[in-house]
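Mind looking over this structure? Questions follow.
One chain of protein is taken out of this complex; the other chains stay put.
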Amino acid sequence: MKRDISARFTRSLRNNLVLVGIIALIVVTAIIEPKFISSANLTNVMRQLWPLPFIALGMTFVIIGGFIDLSVVGMISLSGVVAASLINPLGQVGAILSGILLGGMMGYLNGFVLTTVGAMIQAEVLFITFGMSSIYTAIALLLTNAETLRIARSTKPYNIFTALGSGTVGMIPVVLIVFLVILVIMHLFYKKTLAGRSISLMGGNKEAAFLTGYNVKRSMRLVYTISGIMSGMGAVSLVSRVTTATATSGIGYETNAILCVVVGGTSLKGGKGSVIRTMLGVLLVVLLGNCMNLLGLSTFMQTVMRGAVLVIAIWLDNRREL
Amino acid sequence: MNIKIASQRVWGTISKQGAVLAILVLMIMMLFFKTNFYTAYNWLDMLRSAAILEIVAFGVTVAVICGGCDLSVGGTLSFGGIAAILLINIGFPIWLAIIIAVLGGAFVGFINGFLVVHQKTEPFIITLGMGMLLKGVCQVLTDAHPLPSKVPAFMEISNSKFFASIPSLVVYMVILFAAFHYLMRYTSFGRNCYAIGGNYEVAEYSGIKVIPTKWAAFIISGATAALAGVLLASRMNTGSSVYGDNTGMLVNCGVVIGGTSFAGGVGGIRESFIGLFVIQILINCMSMLGLDSYYQKLFEGILIVTIIGLDCFFRMRKRESV
Amino acid sequence: TSTPAEAPAGDKQAPAGEEQGGTDADADKPADKDGEVKVAFITQSLSNASQAYAWTQFQKYADDYGFTVTVFEEDYDAQNGVAAIGTCIAQGYTAICINPTDPSAMIPSFMEAQEAGIIVGMYSSEVPEGNEKYRDFMCGTDDYMAGEVAAQTLMEEFPDGVKVVQVGGQSGHSAQIKRNDGFVDTIKDTNITLLDSKDCGAWASEDAMAIMEDFIVAYGDEIQAVYCHWDVGATGCIEALKNAGMDDVYVIGVDGCSVGYDQVIEGTQALSIGQSFSQMTQDAFDNITKIMKGEDFDEVVWTKLDIVTKDTVNDFPYPEW
Partner (left out) sequence: MGENILVVKDVCKYFPGVTALDNVSIEVPRGIVYGIVGENGAGKSTLMKILSGVYEKDGGTVVFNGETIEHTTPIQALQRGLSIIYQEFNLVNSMTVGENIFLGRFKENRGMRGTHKKARELLDSIGSTINTYTMVGDLSASEMQMVEITKALSFDSKLIIMDEPSSSLTSEELKRLGIIINQLRDKGISIIYISHKLDEIFEYCDIVTILRDGRVIDTKPVGEYTRNEMIAKMVGRTIENEFPPRAHFVAEPLLEVRNLNTKKLKDINFTLHRGEILGLVGLVGAGRTEIIRALYGADKARGHKIFLRGKPVNIRNPKQAMRAGMGLVPEDRKHEGLILPFSVEGNITMASLEALTKYGIVNRAAERDIAKRQIDSLSIKTPTQTTKMISLSGGNQQKCIVGRWLEIEPDILILDEPTRGIDVGAKYEIYLLMNKIVESGGAIIMISSELPEVLNMSNRVLTICEGRITGEFKPEESSAEEIMERAIG
């Protein structure tokens, strides 16, 4: 009996390593640096998150579907640039919508290219989306000539951007509220709808899903479109937060997003995963950065830590399945 | 009759390897422009520019043929160069420093091998994390500053010329090409790698020691990357943590473009050579034509998507053919 | 179809033993090729707005000097710079203006370029000390000076000492390193206290913003001044300060781009340290012309840094980038 309880405890511990990690991180940091648990820092962390949660959310769907998306770099860059530059001609609502729409279109294009050429395994998909990313970034560079666009320069109002970037309701940033709404919608989409289910069916076993009448190619285009839309939203939140847009602003988000998804416990083998857990992954990754900054760890050590966390997380995830 | 067979063979190679076709297209295109593309100097120069990445690619190819993949080579490359210069600067003889650096790379490969082969984790994500970790290590080692060598003789290694005009790097590349080609084609280790990548179980049943062989492939990949790093550091007379930033992705991409499939078992050193050389030729052509670098990025992306996409497409067609 | 163009000028005329370009002996050399004078601009990255703008200046002034200009991008990877110099040699360029990611890594290539008779000019960046013989001239301001200026301004502005944080550019890039070193070296043994210093993963304002936010949590009101390595990064710092309600922090940025000017005009940024790329480009072109003609020239032409504050902002033309 006692053995049973302790076995169950270790199992649940092992299944919830992220939570354990987060708690350990909070406790340790709070002891060393009490400022960590100050309200100022909490607000701080809530602000620093963006746009990673959006990107990781989109990436979760791609990974649950059994694929991977490296083109978020290009999509964020291009969407951000377009959104920022369209404030003047279209007004801010138009700009935001076109940024998101463009993201969706790029995502769909990725899915379209992949299904057309029949790239069905992760490695093929990896390089093709990498190439697509270069294309999107190049277009963003051509559009801006590498110049930084500032939304403060627009002649039209841009208060929605400001609200998204730094507005708060009470203590809670506006963008967090917006995101939570989207998160709930996406969670419900994943859990409740047929389309959501067919994504994980595809990730679990493409052949079985195909033989049971699911349109695998459509699901594939869908996950990439979701990733594109989320990149578009992420780009808008990024532009709002920093009030500028450049053609290279998406750099690094692909690895960070994958890191969050994997640390959150969604298996790279596809089929199973959880949108909510990814958010825990985001939290862990962002907290880690925040803690290391507060503890005065050098930028270099932070890179080491991030790599180590990624390697160890995947390793543990893999062992769990053995 | 013979001509027919020969032309069939030529066509067979071309259609099997999109990269060859791309090179031919570029070469024909360059006939129409007045540049110095067709000069011995330019070709030697292209080869020299490509040499470092080619050498890295030779090692990576071994891992890929075994059914793996190694994205950590970027980090290993920087690490190799930095380690060698650090040691030389504190007075180690050059040869010893180089040996230690290469052993360091081999150790990285050993860990990759442990995680991928022994623990059976997903190679591309784990090596991605490993690369990130190594970059951090390099930053810590150098304080993120470029680290010039204090011993002038070190520079000679990669910057001298043989027979008055042939850059030493090209010579090294040719030697290593021959060595790796020999290793993969004419030794039992190489052939066993093909067998392992081609069909893991059959290889195991045939008495091939699958785990040590595949593990060794990762060690070779790491050691080669470190060696390339040493050569790069000598070429630049400097070691730096930023040198490998694009290497991992680019090299693996080149290997795949060349036709060495991530599924394992097919391809070879020659294919990888061509796969990376096509990227180099593209860059050279565009520089010669004075094309804006934004367009260079664009065309690079298009090249990657097209070649890998076509590859997938023909494989799909072959699968589905009635 | 055309046959390959004549062999590169350098290739033919540069026997292996020839030493050092840029002297009188070489004066007649580059002009021989249908009078075309090809000048290459090799830059760290055209994704960086300052470099993209510098390139427009090359294009703008090329006609005045009768040059044909081409740009090569390193994309923050020194290997690409080395490859670019190789291409320049193959193509028989007359001169190279280079702002490398990693100057020390370029020395071997400079030797080759000079062997091939190509004029090598450093642009907005200097070779490491002791290697001056490998380049023919240097024009512009070194990033090290930007760091020095930032530190000096702080000393003037806060004679009683000041607590400052530094937000660095992309870790490992030459601009980040020099702007850091210039600053850190200058404040040594002064009453300026460097509270903390951190670099970014990329030249991204969100990185700068995140770092600044963490600084605010860690040091709060202690922070009196911020030295950020680039104006767009300063935007992130300013946003972070704004959100924390800290309006009176003295923010210094480097670049002197339109974003920086705007912020100076708005009063959110106290100082932007600018570089005049148009001046730099003209100086470089002047030098190339002089070397070609065999006239005397100044090996080092410093371009004055623009110190853009609210008081001086109207003295400078509004930047085009």
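Chains here go by letter, A, B and C, matching the order in which they are written, and residues are numbered from 1 within each.
Here, contacts are C-beta pairs under 8 Å (C-beta built on N, C-alpha and C of every residue); 3 or more make two chains touch, one makes a residue touch a chain.
Note that this is a predicted model, so its numbers are computed, not measured.
For the chain that is not shown, the touched chains among those present are A, B, taking the whole complex. Interface note: of A:271, A:289 or A:307, the residue touching the hidden chain in the full complex is A:271. The chain not shown here is touched by just one of B:89, B:119, B:199 or B:306, and that residue is B:199. In the full complex, subunit B touches the omitted chain through residues 185-188, 191-192, 194-195, 197-199, 202-208, 265-266, 320-322. For subunit A, the residues touching the absent chain in the complete assembly are 192-195, 197, 200-201, 204-205, 207-215, 267, 269, 271-272.
Throughout what follows, only the chains that are shown with their structure count from here on.
Taken together, the touching pairs cover every possible pairing of the chains. Summarising the inter-chain layout, the chain whose CA centre lies farthest from the centre of subunit A is C. Between subunit A and subunit B the centroid-to-centroid distance comes to 31 Å (mean Cα coordinates, whole Å). Each chain gets a centre from the mean of its Cα atoms; for subunit A and subunit C, those two points are 34 Å apart.
In subunit A, 141, 298-300, 303 are the positions where the chain touches two or more neighbouring chains simultaneously. Contacts with at least two other chains are made by residues 46, 171, 199 of subunit C.
If you check the complex, the residues on subunit A that touch subunit B are 113, 116-124, 126-128, 130-139, 141-142, 255, 258-259, 262, 268-269, 298-308, 310-311, 314-315, 318-319, 322. Residue ranges of subunit B in contact with subunit A, taken from their complex: 69, 115, 119-122, 124-126, 128-137, 139-140, 143-144, 249, 252-253, 256, 262-263, 294-295, 297-298, 300-305, 308-310, 312-313, 315-317. Here subunit B touches subunit C in the complex through residues 31-39, 41-42, 45-46, 48-49, 52, 139, 144-146, 148, 155, 158-159, 164, 232, 235-238, 240-243, 245-246, 280, 283-284, 287-288, 290, 292-294, 296, going by the rule given at the top.
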